[in-house]
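The excerpt is restricted to a subset of chains, each kept in its original location.
Order of writing sets the chain letters: A and B. Residues in each chain are counted from 1.
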Amino acid sequence: MKLYEIAELLGCKGIESSIEISGMNTLSDAKEGEISFLSDSKYEKEISDTRASVVILPPPKVHLLPEGVIALESDDPYMSVALLSKHFAKPIRSSEISPVIGEGTTVYPTAYIENGASIGRNCTIMSGVYIGAEAVVGDGVTLYPNVTVYRDSLIGNRVTIHAGTVIGSDGFGYAHTKMGEHIKLYQNGNVIIEDDVEIGANTTIDCAVFGSTLIKQGSKIDNLVQIGHNCVVGEHSILVSQVGLAGSTTLGRNVVMGGQSATAGHLTIAPFTTLAARAGVTKSIVSKGIYSGFPLMEHKIWLKMQAKLAKIVES
Amino acid sequence: MKLYEIAELLGCKGIESSIEISGMNTLSDAKEGEISFLSDSKYEKEISDTRASVVILPPPKVHLLPEGVIALESDDPYMSVALLSKHFAKPIRSSEISPVIGEGTTVYPTAYIENGASIGRNCTIMSGVYIGAEAVVGDGVTLYPNVTVYRDSLIGNRVTIHAGTVIGSDGFGYAHTKMGEHIKLYQNGNVIIEDDVEIGANTTIDCAVFGSTLIKQGSKIDNLVQIGHNCVVGEHSILVSQVGLAGSTTLGRNVVMGGQSATAGHLTIAPFTTLAARAGVTKSIVSKGIYSGFPLMEHKIWLKMQAKLAKIVES
């Protein structure tokens, strides 16, 4: 897409450059030829080092741009990004190269593998499985029936995914108009699942807006778990059934989350933290420990609170 | 089914009419030739205007019927409706007309579309998708892999449904015998999804008992959400992951429900209401605002309560 076309789409006047813009990305990850954006002032510090060729940002921030980076001024950069994201969205199909299937791999007849995908050796890809374009599956992987793997997902070695689980569905992101409508932010990123991860049945892991949602080595995830876009699940973490992680939350290694526990978005949970069943996390956790309740507190405080409440009722 | 057969089935004596009963419906929606019922006294006011030919109702209520409407007396009308519903249940397959597929639409080879279904133009119907009899899908719709659309569902234009989601599964309704058994109320209605709705992965939306479960224009629904039979989700509402709506609840437009929040059944939520994550609604909400907690309260009250509880624990 040429820059003047983008400018026109976003209603930015006076931009006549016809340089080709190859993609969208964050300030820190954008490469030359890509367009980026500043929609949240906490990312301001990344502007000076960006390698993006163009940045969408509010007029008062234009002076922050390094020399040679073109500004597209927008009063609502997040909305501009959403509007533009549709034009950079990857199609469901984008390759004419037949999928590569490794030696010793069994693919059931009703599985469907898109062109451009690649599957390693000694895998079992069962009935009804879908593997999207450019997805890469390692060796010794078992995908149980009706698993869906969206395009660009990367799945490591010896990964097991149980029936009905969805890897790489679109993250839940919209910009909101003044009329109350929601403009989709098309998801540009992917999901990476490292080696030796096991995922239960009917779980959902969303792809990243930009970059990757990441499930690190050896993690074990139970049934009906929701993992939002851009989350990172640390090595050897354990997520019990019906857990929910909102977008962009990072768990350290060996975090344990009990059944139905959940976190808000954009948090960091310290390594070796244990969250009891139903715990609800709304702030980052900096020290490992056992936490309970909603709002969250140390488990021993929660027990004390329950004892006090019981006394109040008796009184 | 002839009326005397219905009477016999329900153990109502003295009914020998052989008029053909074409279907079951609610008092307000029943047409001539249909049978209706009064199982909850709050619907009594609808009796006088009903166009049903026959009504199942308790003996003390028979005098409420308009002239010309035949009464089938039952001490447990809900049970009578359940017993009868099986005989009016629609079969999975009911048409010999090949499905209609619009121009520009891609249907993957392992998708299955029943006779009598119709799909618009420029849709993508991916692998493992099922579209039931008499279902109608609009233009520009994307159904990701392994989506199931039950019979009679109506899906508007530019709707996107992510992998594994189920539209139109049976609502959860049973009449209970004195022996503790549950008699299924076969679901007669459907699901309607209006234009520009997006639905995440592995979500479930049940069909209506009678009438329609309705997802209005522009709503956005995340992964693993449950929407019960006969719910109405207002225009441009946002339902975050793991939300649950029990049956017959109506959300106004632009309602926002945070992750894992839920409502009981038969409630009305005011337009522009925001429910925080984990909020649990047990009474209708008449004024828009921000609400939290279970039981539900204004968010600012909830914050105050948490502060007081923290003090109690410290004391």
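The criterion applied here is as follows: a contact is a pair of C-beta atoms (placed from the backbone, for glycine too) under 8 Å apart; a residue touches a chain by one contact, two chains touch by 3 or more.
Keep in mind the model is a prediction, meaning the values are calculated, not measured.
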| item | value |
| --- | --- |
| Per this structure file, total copies of the shared sequence (2 shown) | 3 |
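Quick note on the criterion: only the chains that are shown with their structure count from here on.
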| item | value |
| --- | --- |
| Geometric centre distance via CA averages, chain B-chain A, whole Å | 32 |
| Chain B residues within the chain A interface of the complex | 108-110, 124, 126-128, 142, 144-146, 160, 162-164, 198, 200-202, 218, 220, 222-224, 235-236, 238, 240-242, 253-254, 259-260, 277-278, 306, 309, 312-313 |
| Residues of chain A that touch chain B when the two form their complex | 92, 110, 112, 128, 130, 146, 148, 150, 164, 166, 169-170, 172, 174, 180-182, 184, 202-204, 206, 224, 226, 228, 242, 244, 246, 260, 262, 264, 280, 294-295, 301, 304-305, 308-309, 312 |
